[in-house]
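Shown here: the complex without one of its protein chains, the others still in place.
Presenting subunit A:
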């Protein structure tokens, strides 16, 4: 999704939201991630204005203080930026891949079932198809990336073939390298 990403090439417009719309965005984010409510003042302070940066491919960023914090694709669920997920890892269920999968994920490949079901992998059995999930690595503390479950954990364990997680945003991709958005 963000293999290559620069403000100049990808962001087509940036709009300051009306205060009612800002409230609505905050509310939607907290509805999806109620666990970050105690920390919202650290993430997007009430005093900070929210901009929406629109990009090609129907990607919208929630920007405050020139920093992207969340994004949506085709008006789907909110995804946190990876650095935000690192601070609040309890936002997303964790799907653990083995060491061998890291270089594939970091080149943008989707996560295949065997990477999660091998000895180094681990499934969160509560994950359903379509859920936003964190991609973690055996032996590592911080998330490698995040994506959307292409099938439920139950099916991943049962079928063990094909794409398990659609890779959306990962360490060192274009979005990771983006210094700021305005």
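In the analysis below, contacts are C-beta pairs under 8 Å (C-beta built on N, C-alpha and C of every residue); 3 or more make two chains touch, one makes a residue touch a chain; residues count from 1.
One rule holds for everything that comes next: contacts and distances are computed from a predicted model.
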item	value
Among "Adenylyltransferase and sulfurtransferase MOCS3", "Translation machinery-associated protein", "Cytoplasmic tRNA 2-thiolation protein 1" or "RILP-like protein 2", UniProt-listed name of the chain not shown	"Translation machinery-associated protein"
Touching the absent chain when the full complex is considered, from A:59, A:102 or A:146	A:102
Contact with the hidden chain (one of A:14, A:28, A:48 or A:160)	A:160
Missing-chain contacts mapped onto subunit A	34-35, 37-39, 42, 83, 86-90, 93-94, 99, 102-104, 106, 109, 112-114, 122-126, 139-142, 144, 153, 157, 160-162, 171-172, 176-177
